[in-house]
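Handing you a structure now.
Shown here: the complex without one of its protein chains, the others still in place.
The block that comes next holds subunit A.
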Amino acid sequence: MNITNEQIKNMYETMLKIRKFESRAKDLFAEGKIPGFVHLYIGEEAVATGACANLNNDDYITSTHRGHGHIIAKGGNLDNMMAELFGKETGYCKGKGGSMHIADATKGILGANGIVGAGHNIAVGAGLAAQYKKTGQVCVCFFGDASTNQSTFHEALNLASVWKLPVVFVCENNGYGISVSQERHQAITDVSVRATAYNIPGITVDGNDVFAVYEAVGEAVARARKGQGPTLIECKTYRHRGHFEGDMTVYRTKEELEAWLKKDPIPRIEKYILENNIMTEEEIKEENAKVENMVKEAEKFADESNVPTLESALEDVYTDIVEEGRVR
């Protein structure tokens, strides 16, 4: 495996950031500090981390309703993320987007998305821009297994293939579309077989093995940068939490969850790190404390930030028109 110890440490830190951010978001949602819907990425950290470890700052990603992990892995700032979850003016979207719409154009993050499957088509557009301008950038499009039943999946993979666009389609197959299991929503087990229909490479990897994801996406990114077109990569994984916080997960068994908890990607990378003497136990403890502190700082930042002004609701609909307000 062509990967340095430094990269492995970075990946571990990214995975911890996602896990600890999400775990805290879970508690804060339960405490009522985060309004709306929250879809947590806990359990799927290896996918975003392994994929984004191949990307440069100016490469693009499109994300989903379960987007926190992708954004953290692409370099998103925890302070601005947490503030957005709180609905504060210092949030990534000034409190106008919330959990499902975090974006950061300066890091190529074209947004989490509340519409299942919408990112496929936007990723094609990003790939078109990169190809047309000959920048060498790529776009990684993250999506779930259930979104591969949307028409957008077919439209996007077809066009990306025909135009040989630099897009890497990364399917996070967590086995469920909300409450409906994969076997009930599609008659295939491996989403990657759908690549055949577009005459592009399709591969299935263990989505809880960060190195497997890293390698598969790395090859696809290299192909894309060389002008050889898109790839479909399926990462088999599992969300430890429900579809959204508050979901009682009546549709799955305790045994199933327990089996997947044993495959948790974080203890797995820790084991690798210790066995290969990349970090000591003490260093791992320190790393955990460091990341916990980052999340605490993010929470403090969010807590102490102001709510947005009412006038801000009228801004950003257009670049040049401010909408009329109301008098109350």
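Basically, a residue touches a chain if its C-beta (ideal position, glycine included) is under 8 Å from a C-beta of that chain, and two chains touch if they have at least 3 such contacts; residues count from 1.
Note that contacts and distances are computed from a predicted model.
Look at the chain that isn't drawn here: its UniProt entry, checked against "RsbT antagonist protein RsbS", "Alpha-ketoacid dehydrogenase subunit beta", "ABC transporter permease" or "Response regulator", names it "Alpha-ketoacid dehydrogenase subunit beta". Summary of contacts with the chain left out: across A:Val38, A:Ile122 or A:Val168, the touching residue is A:Ile122. Screening A:Met1, A:Ala187, A:Met248 or A:Ile321 for touch with the missing chain picks out A:Ile321. Within the complete assembly, residues 60, 62, 91-97, 101, 103-105, 110-111, 113-115, 118, 120-130, 132-133, 139, 151-152, 155-156, 158-159, 162-163, 315-321, 323 of subunit A touch the chain that is not shown.
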